[in-house]
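Before anything else, here's the structure in question.
All protein chains but one are shown at their positions in the complex.
Moving on to chain A:
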Amino acid sequence: MMVVQALLAGVFQVVQMALLLLLAPGLTGLVRVIKARLLGRRGPPLVQPYLDLLRLLKKEVVLAENASWLFRTTPYLVFTAIWLAAALVPTFSTALALTATADLIALVALLASARFFLALAGMDVGTSFGGLGSSREMMIATLAEPAMLMVIFSVAILVRTTSLSLIVDFMLSGGVGLRVSLALALISLLMVAIAENGRVPIDNPATHLELTMVHEAMVLEYSGRHLALIEAAGMMKLVLYMALIACIFLPWGIAAPNDGPVELLIGLVTFVLKLVAGAVLLAMFETGIAKMRVFRYGEFLGGALLLSLLGAIFLYVSTGL
């Protein structure tokens, strides 16, 4: 029985990783389509991101003359780190083989690793754009990462674990009612997700005007397969955050470890539905708001940090273990 369970967990893990890889460009495409419709444009077809990635993968890489080995390895490391981080978030089932390897804290640290290497790669060629992007990205991260950890603290104290699968199981069991702390944590996590994915109002994923770019400036020198990997990693990160928010705050539909095929199917369908809903909300939010000045980021993310800290403090004081 144990062996069967372990095998199933392994299979689910592989299925989940493949699923994320397949769905990620679709989600980005969907957000773009909805945004275009909201603005009254026809917009690109839904499959455009897939086509873009395939086109980039087939092209040759143009490297700057003084690009080092670090520049060439970074896309692979970034892609792997984010893929692995995404693989840890339960999407359709909580029986995942990698659950015990890393918990939520490790997931945050994996994202931090990806950012660390990407920021270094931005500085590798020695142009001003790269440095500018890296510097701003790290500034955003210094506030977003603690805010995210504080959100994790709130959740972890409520359910007494930082393991994602156990959190989902606990949330599904209905042991947690409506809580002020969870509401604060949700708002904070949404703000962090917007900042970390480079969405409006922090960064504009569609811009190519140098002075307003953060993420795009950092990866300006990348081309061909390297760019494809970084773009794919960015798309995967969007799925990751949506799946994370969904699995903590809207865990309904996710199959438990011993569930049969019907529940698994329900899990898959609800996951896709949650992503679609997320895409609609994100597109509506982005259309309705303008981008911020760079030096207002501190206030936005500082607000996120304080909200999440407040939520955590409420829980620390109110919970005796």
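Just so it is clear, contacts are C-beta pairs under 8 Å (C-beta built on N, C-alpha and C of every residue); 3 or more make two chains touch, one makes a residue touch a chain; residues count from 1.
To be clear about the criterion, contacts and distances are computed from a predicted model.
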- Message: Just to verify: the chain that's not displayed, which of "Glycine betaine transport system permease protein n OpuAB", "Branched-chain amino acid ABC transporter ATPase", "Cytochrome c oxidase subunit I" or "Hydrogenase 4 subunit B" does UniProt list as its protein name?
- Response: "Hydrogenase 4 subunit B"
- With the full complex in mind, choose from A:91, A:162 or A:197 the residue touching the hidden chain. A:162
- Note on the structure: Full-complex touch with the removed chain, picking from A:5, A:142 or A:258, is A:142
- Item | Option touching the unshown chain, where A:132, A:190, A:213 or A:247 are the choices | A:132
- Message: Out of A:109, A:256 or A:272, which residue would touch the omitted chain in the full complex?
- Response: A:109
- Note on the structure: Note that chain A touches the chain not displayed via residues 57-66, 68-70, 76-77, 79-81, 83-84, 98, 100-103, 105-106, 109-110, 112-113, 115-116, 119-120, 122-132, 134-136, 138-139, 141-143, 145-146, 149-150, 153, 156-157, 160-163, 166, 210, 220-221, 224-225, 228-229, 294-295, 297-298, 302, 305, 309, 312-313, 315-317, 319-321
